[in-house]
Structure formats: structure tokens, C-alpha cells
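A single protein chain has been omitted from the complex, and every remaining protein chain is retained in its original position.
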Amino acid sequence: MSQISRETQTMPSYRLASRLTKNENSLVTIGDTCVGGEEFVVIAGPCSVETDHQLLGTAWEVKSAGAQCLRGGAFKPRSSPYSFQGLADVGLTMLARAREFTGLPFVTEVMDTNDVDLVESYADMLQVGTRNAQNFALLKRLGKSQKPVLLKRGLMNTIDEMLSSAEYILSGGNENVILCERGIRTFETSTRNTLDLSAVLTIKERCHLPVIVDPSHASGKASYVAPLAKAAMAVGADGLMIEVHCDPASAWCDGEESLDPQQFTALMRELHAMAPHFNRKISLAVPQAKLD
Amino acid sequence: MSQISRETQTMPSYRLASRLTKNENSLVTIGDTCVGGEEFVVIAGPCSVETDHQLLGTAWEVKSAGAQCLRGGAFKPRSSPYSFQGLADVGLTMLARAREFTGLPFVTEVMDTNDVDLVESYADMLQVGTRNAQNFALLKRLGKSQKPVLLKRGLMNTIDEMLSSAEYILSGGNENVILCERGIRTFETSTRNTLDLSAVLTIKERCHLPVIVDPSHASGKASYVAPLAKAAMAVGADGLMIEVHCDPASAWCDGEESLDPQQFTALMRELHAMAPHFNRKISLAVPQAKLD
Amino acid sequence: MSQISRETQTMPSYRLASRLTKNENSLVTIGDTCVGGEEFVVIAGPCSVETDHQLLGTAWEVKSAGAQCLRGGAFKPRSSPYSFQGLADVGLTMLARAREFTGLPFVTEVMDTNDVDLVESYADMLQVGTRNAQNFALLKRLGKSQKPVLLKRGLMNTIDEMLSSAEYILSGGNENVILCERGIRTFETSTRNTLDLSAVLTIKERCHLPVIVDPSHASGKASYVAPLAKAAMAVGADGLMIEVHCDPASAWCDGEESLDPQQFTALMRELHAMAPHFNRKISLAVPQAKLD
Partner (left out) sequence: MSQISRETQTMPSYRLASRLTKNENSLVTIGDTCVGGEEFVVIAGPCSVETDHQLLGTAWEVKSAGAQCLRGGAFKPRSSPYSFQGLADVGLTMLARAREFTGLPFVTEVMDTNDVDLVESYADMLQVGTRNAQNFALLKRLGKSQKPVLLKRGLMNTIDEMLSSAEYILSGGNENVILCERGIRTFETSTRNTLDLSAVLTIKERCHLPVIVDPSHASGKASYVAPLAKAAMAVGADGLMIEVHCDPASAWCDGEESLDPQQFTALMRELHAMAPHFNRKISLAVPQAKLD
């Protein structure tokens, strides 16, 4: 066994995730949406699921603006035990209702192996948050899931550590992994974290999986989201994850980084207009409500 | 509920862990050993449990040198899925055997809520590793444990985040938490991480829980362990966690940072000699074998 | 004097650089080029001045591609005394010759107060490098210069420290300062530094001075320069500083991050095409050579 151990030390820490193993870009499907191809995919929604009213209102707005996937937290990782921890299964039910009404698939975070069965029975994609980016037990469990996984970069993980975390999922048998750059921790405190857009390039160089960018959590400021989102498209990301709330001022968490529906709609139009310059397209939805 | 949320934002993120709530130092007991008082407590042992031979040999050596507690990993958090992942329940059985033979209580890492029942049925103290320092589901579960918890600082965590993680355990009802500074991630790559000894002072200022230091994982170099261990005593830590292997050159992981028994014994003698200058004592054991 | 000192501690560390003092964007002119307005300004050229052949060849190429300003180092800040330190005054003469032939103004670094007289007698703009970003003696001297100053962000300077460094120049009487984000030092080692594009937004929020981005030094990789350059335009930068070498493989320093003329020309065309989406324009030159 000691010999085995010595051998593994000379092996690369990831193999299935590597472009050396698979050169062409991988495509991952969420509902009817394909991530990693020409389509520039935008996932949008509130930080946390609060009420049916809030979630449905926001879901309808982001769909109208062209988002292809809804996001919303039911299990919330919070530094303090005294912060709002999410609505758990009640939140998942609300998300399922929002999907039923809008047709949008949804992604939501799962924080513990014990919750995976529950969350995957509802969600279209399971998210691993930045603080669980090296929760290896959770990653192994998700390797056995039938649902795609959105893996956020750990606050202080190198690209190679992130790809090794993806490898835990891939090596378990689940090939459907989307990576998400969401800012790293640095000495600079003007923004919540420092968005590392060159990470998109490094990941693309080393790995065939789709990569999206979350400018909302990276910056922590609503006014930074649109310019960083456009920069993410320009640098070559496959999509975005953006916090949108129908009424940011009353959000239970992270309101200061959430776009309101008007801001989000304006951003989607700008992305739609610039997309052809980057060999991308965004299929802006024509919502039913506006046709009637 | 929105009102509740707004209120909680003005609350401190930790309260039970704070010196404002409890001014006197807390004492935490592992087996017969009390941490946080005059005794300077040294926890020692191999990075991972490998064989009965390795574990018993190492356990006997560290006991002879004066360690009060054994460490050894049965569940190993590894960046890559292809690295040795630990012997799991087999490793726990070996640790229990080592305790039986040496009388040393042991601490071992638990990485997943699903494993807590198993690990706490064996171990004297449960360790939360640096990559799980904000695995809130795990922290909540440990709040319900009857066993003390050794909480390592996350690679990327500020002191206040670390104390908030401790608060998850305390607020669940488990008051027996020991904090461990083990190096943070910085731009410097000469050492594996950067040991932040002033963190001991900040924690002591804000929090009543015992604090120990792990110079082995912080530096990643055996030759740095003794001087950093002495510095940790000098700065005011309540103890140490040190990797010792009966044969570092053949260790399955982290051999380059492990002390051999001679080095560890020499360090314990130096710590014993300098302890009175820092109002500490180390009760060097007189092992049975040497008396006979 | 103790009273004065106490007063100054409540004063902001910068005032003239602040938007609170001057709300409209400042424009800085280099030669005939105005930075900070609609024109997206590209400064290009080799890391260091090597030979007349290299410099003139490169200068002509970058002008043909549409750059409005030439860059080239005559005084090179190198970590080691054994690395090439630059051609000093000989290099300045070459830069002046390149200006004469191409009509391009040039910017070059000055590293010491003693060299400012010399460098400003040649250059159109003086650059303060990242390692001198808090060389306050140098900043004060540049406050007395008649030439504009390109101030690079220190590798480990916060935005507020950068603006305070600019304040040293402004408060000396020189209003012509352009700021340059060029990557900060973080734990990630895949790229030489981490380009912090949200810094452009923070600077613009707090300060009226023009901001450009240097993707070459930030990433250290030629293949990253074009996508990061486009992201910089997308996020709202006023221009770029890009390393171009007529033959990167033979460059005396930083060849691995230099674009060759073909790559640079392709990038300029892409920037030209995308500029209108960001309310910018790039006046692509029609070089004399191609007209004849």
C-alpha cells in the first residue's frame, strides 16, 4: 500500500477534467438549455428564496428578460449561526412552483451529503458553494447524482484545486459539471472579493468543462454587476450567474448586490447586442405575458 | 420575517464564544487532560493512520516523550480523488487499539455529517479540518455531540469567521471547543502556509476558548516545527498539535513535515525547560517501559 | 504641531484626486492624444528598449495597427541585480528616434528622483512602476514635472493607497495623472498576478482621473492578453497598455507575455469593432507606408 501511495504522488491530481484527456469542449444541459456551446447562458434569481410572491415575481421578470435558468437559495451557508439560514424544503417547494409557472429550470445550493437526496429530487442543477468547494464527502456524493452540478471556486482555491474538486465529481461518474468563478479573497477590501477573470482563461486552457462567472458575489455591489458581466462575456465565459430581486431594498440577504428587474433587463439587452462580437448568442425570450 | 432579518444584521456574528459573554478562560477536557489551563498540552501523532505497527510505534513514542493526546487521520481530506483517502473505520479501530495500549486519548478528523456517529463512537475529540471550517452542516451536527471538538482555522478564514464557526458548535449546546491556528494562505510560497501567530493573541482577546497551534501543517517542513512550536508557547498558545511518525521517510502522506521520535523527544524537553518562563508546565510522562 | 498631527488624522488621505472635489472626468493629453474621453487609447511597445532595429520595427508595427502611444523601458526595475537593467540614456535616445520616425509620443519608466530631469527631457509621459508606487520622494518630484505621469498600481496596494499616491503628484501641482491597473499579488500562481478589473470601477467611482489596464504584466502570458484587453474595454477602462515585440522569441525580457505584430493588429481590429458597444472609438491609423 505504501507503494501505491508513492505512485499516486506522481499522478496528476485531475485527469478526467483535463484537456489532455478530452480536448473538445464539454456541453452540459440544464433543462432544455445547453451550457458550453454558442449560447451564452444566464442564470438569475434571488440570493435566497423568501416568499412565493418574491420568488415568482423575480422568476417571471428574469425569464422575461431572457434568463434561461433560475437560481435561489433554500439552504444558505452563513458565517454566523444567527443569520437567516434559508427555508430548506419549504424553499425547494417554492422553487419547484416557480419552475412550473415560468418553465425555467432551477439551480440551488446543497450544503450537506444528507440533503442531496432531497435537493436532487427537486432541483435541475445542484450548486456547491464556495465554502464547500473542498467538502470532499459532498463532492463524492454528487459524483453519484444524475443531476448536473454547478461547482463554485473556493474563496481561496487555486485553479488546480478547483479542477481537482471537479475531478471528485467526474470520477464518481457524473460528467455534468459547470465551473463558476466567483471572486477570490485578496488583501483588497473595496469589493467583497476580487473577481479573477483570467481564471476563465486558465480553466479553458486546462479543462474542457463549461465556465460561468458570478459578478454579484464577487463584487458585492449592484452597480458593478453589469460592467463585470460584460467583461466576463468579453473574456470568454460561457455564461453568468446573477442575483436579481424583484425588490432589492427588502431582500433578506445580499440586497446590496442584487439587480432589480429593470437593471437586469437593461443588462440582458446589452449582452444580447454585444454577443455576436464574441461569437455568442443570447436567445432573448418573448414572454407569454407580453404577447397576450 | 424581514424585520427579524434586519435585526439579526445588527447582532454580533458570535456571542457565546465572546469574552463579552464569558470573561474567564474556558477549560476543555480530553480524556484526563485539561486544555486551557496551566498545562501546556501537546497532541502528537501521524498525519494518517497506516498500519497497527506504524500507529502503535508512533503512539508509544509520543507518549514516552510527554504528549498527552494522540492524533491520526482515518478520514483524509485530499485535494485530489487519486490521493490516499484514509482507512476510515479500520483506521478508527486502530486508533482505539492504540489508546488501549498507551492510555492516550485520541483526536481524529471527521469530514461529513454522515460519519459523525461513527467517529464519535471511537474518538475522544473530533477534529474539523481547515477545508471544512465553514461546513456549517457539519458544525451544527457537532453542536449536538457529547465529544469535544478541535476546530482548525480555515485556510481562508479571518479570526471573526473562525469564531463564528465556533459559535455554530457552541450554540448547538456543545461548549467543548478548542481552536487551532494552522497557517493561512498568502502570496508567500516558501512555506506551505503562513503561520499567523498573532492570531493566538487576537483569539485570546476576543474569545475565552483554548487555542493551540499546528506548526506542522502551517510550515510543511519538519525542520521548522521545533522553532515554531517554541514560538507558539512564547506567544501564549495553550498547546500544540504536531505530526510525528515513527519513520517519516516511509509515511504515506506529509512525511516531509513529520518529526521522528528523536526530534519530537528533543522538542518536548526544550518545551518542558522553557515552560516556567511562560507560566506553563508540561508533565513529562515516565513511561512504564522505562520504569521496568 | 501635535495638534496639527491630530487634525490631519481625520482628513481624507486624498482630496484633489477625489470625485467629491471634482466630479467630471479629467482628460490627460499625451502628445496629440487625449486620454479619458471617448477615444480608447492604446499604448504599445516592447518591455525594454533593446536595439534601434527592434524599437523602430516594433514602433512602426504598433503605429500601423492603431496604437496612439509607444512604450519602452530604458530603466528597468528587476528583482535581481544580475538581470538586464536597461539601456538608460542610450535607450531614451532610441525612443526619441522612434518618435521622430513614427510620430508616436512615448512613455517610459523613471525609477529614481535623480533620473527625472533626464527622462522628462526626452519622454512624453513618465511612468511610475508597480514597485515604486509608494516611492513618495519620486511621487513628490513628479508633482513638479511638466509631463503627464502614468502611475501603476502597486502589486499590493489597495485602491485608496493608489489614489493617495496619485494625490502626492496632484498636490505637487501636476494634474496630469493616468492610473493603471496591472494586476495584484494574490495566492493564485497560474498567472503572474491577478488582474483586478473591478478596480477600474472602484477607481472611477472615487476618482476623476483616467484609468487604463495593462493585461500583459498582469497575466504574464501572451495568449491571455487579447481576451483580457477586451474585458478591460467592456468593464469601462479608458485604454490599454500592451507589450508588443517585433520578435517576442528573441526579447531580452518578458518575451512570453509580448504579442507579435500580427497578434496585436488582430486585437486592435477586434477592439475597433467592439468599441461602439461601449461608447468608445478607436481611430485606426492609416499608416503612410500602406498609402504609398
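List of remarks:
Each chain carries a letter (A, B and C) given by its place in the written order, and its residues are counted from 1.
By our rule, a residue touches a chain if its C-beta (ideal position, glycine included) is under 8 Å from a C-beta of that chain, and two chains touch if they have at least 3 such contacts.
These numbers were taken from a predicted model, which means no experiment stands behind them.
Of the options B:27, B:235 or B:284, the residue whose C-beta touches the omitted chain is B:235.
Contact with the chain that does not appear here is found for just one residue of C:64, C:132 or C:198, C:132. When you scan C:34, C:56, C:118 or C:156 for touch with the missing chain, the hit is C:156.
Listed here are the subunit C residues that touch the chain not shown: 1-2, 4-5, 8-9, 11, 13-15, 50, 77-84, 111-115, 131-132, 134-138, 140, 154-156, 161, 164-165, 167-168, 171, 185, 250, 252-253. Contacts to the hidden chain, counted on subunit A, fall at residues 156, 185-187, 189. The chain not displayed touches subunit B at residues 156, 158-160, 184, 186-191, 194-202, 205, 218-219, 223-224, 227-228, 230-236, 270, 273-274, 277-278.
The working rule: only the chains that are shown with their structure count from here on.
Taking the mean Cα position of each chain as its centre, B sits at the greatest distance from subunit C. Centre to centre, using the average C-alpha position, subunit B and subunit C are separated by 49 Å. Subunit A and subunit C have centres, each the mean of its CA atoms, that are 35 Å apart.
Among the residues of subunit B, those in touch with two or more other chains are 185.
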